[in-house]
Each structure stands twice: as C-alpha cells, then as structure tokens.
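Removed from the display is one protein chain of the complex; every other protein chain stays in position.
When the chains are written out, they are named A, B and C in that same order, and each has its own residue count from 1.
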Amino acid sequence: MAFLELSGVRKDFELVRVVRDFNLDVERGEFISFLGPSGCGKTTTLRMVAGFETPTAGEIRIAGRDVVGLKPNQRNIGMVFQSYALFPNMTVAQNVAFGLKVAGKPRAEIDARVAQMLGIIKLPQLADRYPFQLSGGQQQRVALARALAVQPQVLLLDEPLSALDAKIRVSLREEIRAIQKALGITTIYVTHDQEEALSMSDRIVVMHEGRVDQIGTPFEIYNTPATSFVASFVGTLNRIEGIIADPSAGTVRVGARDVAVASPLGARRAGEQVSLALRPEAVTLAPRPGQDVAIEARIVEVAFLGSVIRVRADIGGATITLDTFNSPASPPPRIGDAVTLHLSSSDWVVLAD
Amino acid sequence: MAFLELSGVRKDFELVRVVRDFNLDVERGEFISFLGPSGCGKTTTLRMVAGFETPTAGEIRIAGRDVVGLKPNQRNIGMVFQSYALFPNMTVAQNVAFGLKVAGKPRAEIDARVAQMLGIIKLPQLADRYPFQLSGGQQQRVALARALAVQPQVLLLDEPLSALDAKIRVSLREEIRAIQKALGITTIYVTHDQEEALSMSDRIVVMHEGRVDQIGTPFEIYNTPATSFVASFVGTLNRIEGIIADPSAGTVRVGARDVAVASPLGARRAGEQVSLALRPEAVTLAPRPGQDVAIEARIVEVAFLGSVIRVRADIGGATITLDTFNSPASPPPRIGDAVTLHLSSSDWVVLAD
Amino acid sequence: MKRRSLWSWIVLVLAILYFGLPLLGTVDFSMKMRRGVYSLDAYWAVLGDPRFQATFLYSVVMACMTIVVGVLLVVPTAYWVRLKLPRWRPVIEFITMLPLVIPAIVIVFGYIRLYNTSSWLPLTGSALGTDALLTLGYTTLALPYMYRAVDTGLRTIDVATLTEAAESLGAGWITVMWRVILPNVLVAVLSGAFLTFAIVIGEFTMAALLNRPAFGPYLQLVGANRAYEPAALAVIAFAITWICMGLIQLVTRLQKHTMRV
Partner (left out) sequence: MKRRSLWSWIVLVLAILYFGLPLLGTVDFSMKMRRGVYSLDAYWAVLGDPRFQATFLYSVVMACMTIVVGVLLVVPTAYWVRLKLPRWRPVIEFITMLPLVIPAIVIVFGYIRLYNTSSWLPLTGSALGTDALLTLGYTTLALPYMYRAVDTGLRTIDVATLTEAAESLGAGWITVMWRVILPNVLVAVLSGAFLTFAIVIGEFTMAALLNRPAFGPYLQLVGANRAYEPAALAVIAFAITWICMGLIQLVTRLQKHTMRV
C-alpha cells in the first residue's frame, strides 16, 4: 500500500471543476512534482492534501489513514509557500521552533532540534535575525527548516522558488533535493517550471485543465510524452508539418524533400497531413554512429545559451531547431552557413492530432 | 566614430559610487547587453543614457552629439520597462500612437505607422483592447511597439522579460531579437539573466559593483572570462581546488590522482594550491577524439534538465559536474554507477586567485 | 461555501442593527407629524422653509468651492510627492492626517485670531472674506479624505514609470499630467470630491463660529426648536450623503471597465 494515496479526488469551485478524477499513489520517501501551467489545478490538489481545501469527492490517505475530515493542524504535514510566510515578529530560531512549541515539546528538545535544523539549511549563524533581514533564498531555507522541524509525514512545497532569481533558484533546488533525500521525507512539489520538475523529481504528474495528462519519471515524461500537451509543455520541440509520401516505406514529404520516419504511420495514406515532433538534441551537425538521415540545411539563427548553443536551420519549407554543446576550440556556426543535419529516423515522433 | 559612446561615465548617489569609469562604444545596429547581479549599476547606466539620471562625470554621445544636458523627451530614445508601463487609460493602438501624437504627426501617418507596428509584433487584432485585457507577454510586445513607433535612435530595454514566465521569456526574447535585427536598431538590453544576455547579444558588458569587468561577444565572455567574477557569474562552472604536482609536466593533484592541465601553470611551484575551472559540457562519459584525460568516477547526482542531463560525479576529493544530451535510446546514468570521465587537458582553466 | 454564507449573514445583520435601525427609527418618526397616519408633512414643512433653501444653496456653493481648492491643492502635491519626494511621503501623510485630530474649534479660533478686523488681513470683516476663510477651513477638514483618495488613485498606477515612459516618447510635463496622470486618477479625484461634498453639507462647528448661513447650523437650529422636522432633515441629509456615496461607487465601477483593479 502506498504511503500517500489520492483516489478519485475531485474539486469544484462553484460551477467550475478545477480538479477532476485525480488518482496518485506516492511511495514513502518519493519526490513527486505536480507540473502544469497556472490554473491547471496543481495548487488546489496540493491544498487538498494540506487540508486547506476540502475535496468535493474522493479520498486522501496518509499512511493508510483517511485525512479528508482532519483539519490542517491535525494532519502532521509540513508546508512551504511561494511567499515564504515566515512570521515577521519572530526570529529565525523562533520561527523554526514555532511548531515544536505548539506541540508542547520541552525547552531542551526544542533548542537541540532548532540547532540541528539550522545546521541542515546551513544558516546557524542567522538564528537571531528577523525574516526582513534575510535574502529571499535565506528566507525560503528557513521556511523549509520550519516545516521540517516538526518531522512531518509529508512535505508539501507550493512553487517555493518562483519568487527567486534564476541563479538562486538553481542552487536552492539542488539543496532542497539533497535535504529531501537525506531525510527521506515523502514530498510533493508544485511548479510550473518544467526544468525544476525534470531535475528534482522521482516522478512527475503533468496536469492540464484539472486533468492528469501523464504520471512518470522525468525520462518517460520527456522522451515518451503521452499527450500532445505534455510534448509541447515539457522541453523544446520541433513540430513539423509534413505530407505522407509513402506509408509502406515510412517516408514523409517535408517541404521539397522526403525524410525517413521509423515511427509507425498507422493506417495513414499517402498525401495525408501529419505532424512530426523532434527533440532539438536529437539533431547533430557532425554525423554520429547510428544516424541514418542527413538533411541539407542553412543556418538562420544562432543563440548562445551557455553550455548549449541553440541553432535554427532552414531545411526548405520548415525550420529545425537543434542543440549543440559549446566548445571553446570551435566557434558556433554562423548565420547563412550551409550545413548537413544528421539524425536518426527513430527520433521522429508522429503526433496524434 | 561609434554611434553611441559612453566615456568616463560615473554616477554617485550621495556617498555611494554606483557606476565608476564606464567606457563603451556601440556601433549602429548593434545589440548590447548589460549583464550583472542586482545593484551592479547596469540599470543606472541605462537610465543615464535615457536621461532619467544625470552622470556625475563623463560624456554620453549619440550620433556624435553630447546628450548629457538634454531632457529625456529631447533624446529620441525608445524605452521598454520591466513593468511594461503601458498607459492604462489608452487602448493598444492609442498607446502605440502616443509618441507620434506628441510629435504632432498627421492623423493618416499615425494610423499607418500604428498598423505597421502592430503587424510587426503580430498583434493587429488587439488594437482596441486595453492593457489590462492583455497577458504579460502581449503587454510587453505592445510596449516594444510603442517604443519603436517613434523611430528612436536607440532602443533601451530594462529587464523587459523579468516579470514573465519561463516559456514566454524564451519565445519573447527570440522575437525581440528578430525585430531588432529586422529594423537594424541600436539596442541596449539590461538583464541579470546570463542565458538571456548570451542568447540575444552581439556583445555583452558584464558589470560588477559599478565596474565593467568584461566587454565581449557571448562566445568570448563564456569561453575566455576575464575575471573570476565573470567566470562564475556566466554559465555553470566546475571549480576544483588542487595542489600542483609537477609544474614542468603540467600535472595537478586533485584528491588522490594527478590530472594533466594544458593551461600554463606560470611560476607556480609543486605543492602550491591552485584553482581549476572546467565547463560542464567539456566532460563526456563516452570518449571523443582529441580527449587526452580519463578519470575514474562515481555518479552522485543526476538532474534531468530537458534536452540536457546534468550529472555530478565524484572523482575522489572533488565533484565534477558534466552535461550530456538526453537520448531516448539510452536512459541517463544512475546514482552509484562507476563511469569514466573523458576530457581534454586543454579544457582546464587555471583561475587567478 | 456554507461558512462563507453564514458569515455574510452575520455581517449583514450586524450592519443593519448598527446603522439601519437608528435610521429606520428616524424615518418612522419623521412621517408621524400628522397624528395617527403616516404623512410627508414634516418634509413639506422643511422643504418649503425659505431658510432651508437658502442655507442649503449656500452650503452647496461652499462645497463646490472647497472641492475646487482641494483638487488644485492636493492633486499636484500628491503627484509630486510620489514622483520626486518619496521620502517625504510619511511627513505629508502625517500633515494631511492632522485635520482629523485637530478639533475644528482650534482651526476656527486660529483663523479668527489671525484674520480678525484689526489684523493685517481683515478677512472676517466682510462676508466674502469670511466665506473665503470658511472655504479654507472646509478644505482643511476635507484634506485627509481628498489626499487619501487621490493618493490611493495614484497608487493604482506606477506614477514614476508611466511618467518616464511618456517622457521617453517625447512628452513634456503638461502632456504627462493632462494625458497620462489625470485620466488615470480622475475617478479617485471624483470620489474625493463627493466625500468633500458630503462633509461640507453636514458641517456645523466652523460655520456656526464664523456665523455664516450654512446648512449645518440650520440643522442644529431646527433640531433644537422643532419635533418632527429635525427627523425629516436628518433623513434628507442622510439621503444626500447616501447619493454621494452611491455616486462614488458608480464611478468606481465605471473605472473597472477601463482599468485593472
């Protein structure tokens, strides 16, 4: 039996169904992300687990116990908010101690636990500061320590990094993941940032308009998207319109040329329109073993992203985006250069309409 | 003579020197980014070009004419703000027309130009909407059209994408760059996001504590950082502490092993501490031609970032981060796997202390 | 959902008890002038009284004057404070709050002392001068509401950035004020104006001490000497203020169609 179970959970606000038929089993110690655009119901689902919203229908079980009837303060969950929500009238140490004081722990135990938690978030020197004296990243780490201090059964994080700068976002997500692994705490993480979800999670729940589109590991979500929405929301995608040239040979006409597609074309007939998807990292400028498709192209755009250089190449009738690693020895290609794109026919994904 | 020149520009606020000795020549049509953390003086410099701040010392010339004494409304610059700053009481069309009306253009010319600008930003159907009816991305595109409608000599953008979601940020930065290129307008773009600066700019000015640390193309900034600050602020960097093993052989002891370093070690002696830098994309799990260093390692962390998988590997005494492309055919390495890291001895950069 | 409804009802009932019942009692009494039946006799008596018409007209004129002076004083001040003197905002806010706590009597005594017939500026010597003085007094009284309304209006827009955006597009000061700032705070200015109007119409102390024929002293006079007419007057006064508040709400709602709120 899973540690945290949501079965048939539904939530209506007045006449709007914000979450429909949500089913999820979370194992103990697992890190689960709810990923989706704003308004997809991911935060509402999290708030139902926390107890701030009551499901219209369905069951939520933590360690086998139905918690739907319990108030938030009876559920033993830790919650981290986007706005940090530290108590402004208390110091860092008092914030972290709050839950323990409410639980009536003895003074010595509280002090020891607070010191331990401040050690874990690496801010022991800030114990006597007030929240307004901390940076955003520090505040969120304190909020994490406060949530974990009471040793909750489940840790819930609601877009905890959205208010932070890009650099801090990256370092803090690694820190959160490391602490989560070290403590082995079951975690649900809500985000609209696909990179955050992909990089942190054991499994991702991709939500769209109140529905679960796919549940899977980052690798599965990224490489075998279940729906057209997942394919376009997660990662960058080349989406190319073509016309089936020869269904038996598996060729599709894109612009003026035919390309081989390993993906089964099903019952489609020659002349039918078809949408092809291709991840930008599947295409290379230099041939690699195993690649069986070569396309002549002309560079139309070069964007330096840091370690990756994103190149856009015109293949006549369509533009293909490809990613290549930066290399100090060889400058990136230039706009107008004639190149050959290499890829494998198995990299094409035929999208359902 | 450069189109836009800043020479010896300095700005003091009361007793704090926020910008010191800023020199920059911008060619006509160039796209320049000011990149740096908050408080580095990049926005203040931009505001001095716009005329909202007066330099304490120094000259600013646009097309050969000193503009320091001119008011903002006499400088013929276009400005785009982080908060969009659309006039809430005017429709999209009226917003775009504002500068033309102020300039007293005839009605017919205004209408034609507004229609043209709305075409360029691809929002002609929203001419009669009010700003509050638009999404953030649409508002910023309108703000861009408004700034460009008066055909300014210089376009200034002050963190225009900071308030937007990650997905829109990426698509809008491509759009802004495309429009800038199509119109050939000289542009200064202020940002704290290194990916934005790298992907959009012809040249980047990296600023730090009011000082210019480096001016160069994205390729130069990323691959040959001039200072330790630039190296760490731009991109991800492996920074490894080692001890020089044999200066003549060019080997450095990292943990328990010696690695070859092509970078000159200068006058350093054996036993001296040294900081090595290594870009994560330089390290591969499979050998590539030209690589002459192989290090046994154990995977300690795997983060799926989308097209790129970021792997952290322990080489005994140090951790190396490396980037590898996702491939549907081969799942990413798993934590605990023993691997061999391949890199070229020329990839190491010895950092000045 | 259920909880929200319950609380809504409790709040509504409390509001009715606190504000509605006294009003209802007044309305009820005001219609009992003719023994045994409900009638509007008290209202006809009041509305037909020439002193009512004269004092009411006088107060309306004074209210309009006060609004004009207040707007001219407050809008540019509030704009400049937001734009150029953000550090001074607490001080300005403190100053505009003063009239709330300085009793009107202090202000009037001061004015009388300062501008009496033997002073350097004998304003109280003529009716016009006294009216000017009264207008200034009313402006002081209405200042907190006017300033707060305008400042709240300015807060909904980003004054500094909008000004800079307009400047970068070539606009001068006049264009910025007239085309960008004013249209966006017009609703706030109107709401401040209505509040001022309501305050001036009901004000007693200043008008009485300066001995001007305003509506407030007339209210008091009738209240002291008659039985039913005061109730009718109170209802009329209430109706006027209610109409003002209604206009504020209406104007605010209109704003929602052109602005994010």
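Just so it is clear, a contact is a pair of C-beta atoms (placed from the backbone, for glycine too) under 8 Å apart; a residue touches a chain by one contact, two chains touch by 3 or more.
Everything quoted here is computed from the prediction, not taken from an experiment.
Considering the whole complex, the residue from A:Val102, A:Ala270, A:Ala294 or A:Ala338 that touches the absent chain is A:Val102. For the chain left out of this panel, the touching residue among C:Gly125, C:Pro183 or C:Gly202 is C:Gly202. Counting over the whole complex, chain A has residues 50-52, 71-73, 75-79, 81, 83, 85-89, 98-99, 102-103, 130-132, 143, 146-147, 150, 156 touching the chain that is not drawn.
In the analysis below, only the chains that are shown with their structure count from here on.
Averaged C-alpha coordinates put the centre of chain A at 54 Å from the centre of chain C. Averaged Cα coordinates give chain A a centre that lies 25 Å from the centre of chain B.
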